[in-house]
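Only a single protein chain was left out; the remaining protein chains are all shown in position.
Lettered A and B in written order, each chain numbered from 1.
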Amino acid sequence: MSTDLSQFQDAFFEESSEHLTTIEDGLLQLEQRPDDLDLLNRIFRAAHSIKGNSGMFGFTAVGQFTHKMETLLDQLRNGKFSVTPEITDILLRSTDQLKILIEAARGGAAPDTDLLLQLERELAAAAEGGEAPGNTSSTPSQTSPAATAVASSTPGLHRFRITWAAPAWLFQRGLDPVRMIGELEDLGTIISRTLDTSRFPAFESLDPESCYLTWTLELETPKEQAVVEGVFDFVRDGGELTIEASGPAISPVVTDDSEPKPLGEILVESGVVSRETLDKALSQQKRLGEILVEQHAATPQQISQALQKQGEAAAQPKKTGDAASIRVDTGKIDKLINLVGELVITQSMLSSLGTRFDMSQLPVLVERVAQLERNTREIQERVMGIRMLPIGSTFSRFPRLVRDLSGKAGKKIQLLLSGEETELDKTVIESIGDPLTHLVRNSADHGLEPPEERLAAGKPELGTIRMNAFHEGGSICITVEDDGRGLNRDKILAKAIKQGLIAEGEKLSDDQINGLIFRPGFSTADKITDVSGRGVGMDVVKKNIEALGGTVSIKTALGKGTTFTLKLPLTLAIIEGMTVRVGRESYIIPLVSILESIQPTASSVKTITGKGEVVEVRGSYHPIVRLSEAFSIEADCQDPTKAILVMLETEQERVAVMVDELLGQQQVVIKSLEKNFRKVEGIAGATILGDGTVSFILDVRGLIELSRHGMSVAA
Amino acid sequence: MAAGTTQASATLSAEATAGLGLSTDGNQFLSFTLGEEHYGVDILRIQEIKGYTAVTRIPNTPGFIKGVLNLRGTIVPIVNLRSKFGMPEVEPTMFTVIVVVVVRDRIMGVIVDAVSDVLDIAAKDIQPPPQFGTNVDVSFLSGIGKCGDKLVSLLNIDQVLTADETEAIHALDQAA
Partner (left out) sequence: MGKTVLIVDDSSTMRQMVAYTLKGAGYEIVEAGNGKEAVSKLNGGAKPALVVTDLNMPEMDGITLIQEIRKMPAFKFTPILMLTTESADDKKKAGQAAGATGWIVKPFNPEQMLKVVQKVLPT
């Protein structure tokens, strides 16, 4: 039987990160409600689980540190002291370290041992006054003191005389005396046994569920007394048990199954050479590679290649531990199983129809195929749903962040969360944490005013940051909203002109001005603080969100506040697309990017020197990108008024893509082109059409870049 | 302690050295033709051979990248070996096939005129590639094999399929 539990390590790491969240959230709430015992219990249980589980994988450092936290938590929940801000602070900092420790166990960066020791001291100091923290490590010794005492004697056959008056409650605890005597038999030979029933009471006072028996046994066994005592481990606290050696150890057997020692070790042990001599000799010992080179059996290159291979081979197994896993609500799986059941039924109905088909059954066939289609679509949706996780896990890091930020910035900030149950794709969840963190930092640092400024403006002293997540159409919207000072149009303009992002006197719409804060290198912060202005700008936020196929938009009112809205696709694997044709090729445009499709009049299309073709739509001009030119295709239509212009928007930039024809709308599964090939400019990915052929999905942003690039080369 | 570790690493090195020798022993090659010329690819690198089907052109890629193909749900790029080697392109015939190979964890297909045989070529019959006198860039060849009276150019398929493309990838990475 395979007995390796290390396969559950991934499960441990995943579960631990949930426990860490529970601890952190709990501690933050505890600051508001220091008397909430339920909350304390919840925090304690989470720490306790991490401690218990980490021991199973030999993560001793994690177990030991958690034990220190647990000790303090235990005293808090037992009411030994009350929760103070100092204590929650120590515990919060300890939670941070615990995260690092667990990450280190997973193969991450090593923890800061000084900091760990410091925190352990603080935890112990905080726990002082109650019971002194026990010295029990996370790996308690499994052997009883008796066992260690006897273990040194020579092994051989022992004879023990065992007298056991079983406790009355024996049966009530599910113990079975026959089983226990059987266990003794497994240890050796029972030479004699007597059963004493003298403890049986008079019949009328007999409790049939109680045990009144006393056994006296003589056991001959090669095992130590501690092992024999172990049989009675669970009945120590009742009844009477005496175990005494009743005869001398007979025929000692010398067993030595230890590993053979290296030669050097034996020489040192037997005193032939000293440790120093051995170490010196070993340091002179040459490696095989060097010897082979000296003997001209191999070239240094061959050896270094071989060593490299060896290194690669050694590095290999680590990779496998990184397999991504996902925890799925069993309800979702049950539904899926039901659906698969339906699919199987439909399939068997179809195949029986197939065996005796004539044209009269055509309507039945059509109906069954429709049913198959329904089943398939529903299964597809449910399977995609498995990858969906509630955003709450991402939101949960922000209360802590806002707490720390408000402390550092000297502002009073409350964070309101809503829509935590909104589900989105696991990959998206994993990638939006950093952008959201940046937005929240930005709101706390730049958005919200210091208390005195707020009071002067007639606002409540307490600033509010609100985070919300909700579904809108086929997308997920996440908003970060503050009731701070709002974006200052003039300040942004002045800064942009100073940084050369725009020319003086350039006319910009409000949207365009707001969009400037997403330009690389832009920051309106007057001073660089610890909180923001560390070179990671809003441009990175925008880039990350767009990499996920999403968009960022801003709504702001001076003096009232700012709202950032992230719009993200529900899932990354499937998109709604519009198939377009140019010449003999067809491409797919993500529907989210499409504003409208138009057939322009001759008067609305103009050519601007150096800037190429533009089209006028309701008073504003947008560049035309001919897909035929961008992708070197022979198009049917050269004349924009005969072709179709698909108006696309990305990051508040609009562009008209010229194609021959719109073929229709369909859901497509995104396939990676990079897996076997590489990124291609203007193409976001590939998909397989109904007929099995491959079609490409356009990358709107890339297309704009491509057309610009092409034009600048041409100019 | 110290003795143990030294011994262990010495043993490993010895195994690694032995492994190095092994890799040159693979001497079965799939042979195919481009025009009149015979080429061979290490049989261990070949995943499958499939009949020629139309591919989807990838815009803005060099001409020898013929396009992509749907191989059981995976998108696989297809290289036209003729254009890669600077030979004139020809219309596909009933013998034209796509040889699917694995190159550094990537699956790629190459279009060849026809596959002929699996050849056993002993190590002694393999000579280093000539420095001139062939249509093909010498760096693409791992050697010239002699099989009867036929000469077979043995391709270093990694080099053939990644030489330009890796540069392109690097360029893109830096741009990103």
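Going forward, contacts are C-beta pairs under 8 Å (C-beta built on N, C-alpha and C of every residue); 3 or more make two chains touch, one makes a residue touch a chain.
From a predicted model like this one, the values you see are computed outputs, not experimental measurements.
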Among the chains in view, which touch the chain not shown?
A
Among A:5, A:245 or A:595, the residue in touch with the chain that has been omitted
A:5
If the hidden chain were put back, which of A:174, A:331, A:363 or A:505 would touch it?
A:174
In the whole complex, not just what's shown, which of A:35, A:112, A:183 or A:510 touches the removed chain?
A:183
Interface residues of chain A (partner: the chain not displayed):
1-3, 5, 7-8, 11-12, 15, 41-42, 44-45, 48-49, 51-53, 55-56, 58, 134, 136, 138-142, 171-176, 178-179, 182-183, 209, 231, 233-234, 237, 327
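What we mean here is this: only the chains that are shown with their structure count from here on.
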Report the inter-chain centroid distance for chain A and chain B in whole angstrom, where each centroid is the mean of the CA atoms.
39
Contacts from chain B onto chain A in the complex sit at residues 1-4, 6-7, 9-17, 19-20, 54-61, 67-70, 73-77, 106-108, 165, 168-169, 172
Hey, which residues of chain A end up touching chain B in the complex?
262-265, 278-279, 282, 285, 287-289, 292, 298, 302-303, 305-307, 309-310, 313, 585, 630-633, 671-673, 675-683, 686, 688, 692-696, 706
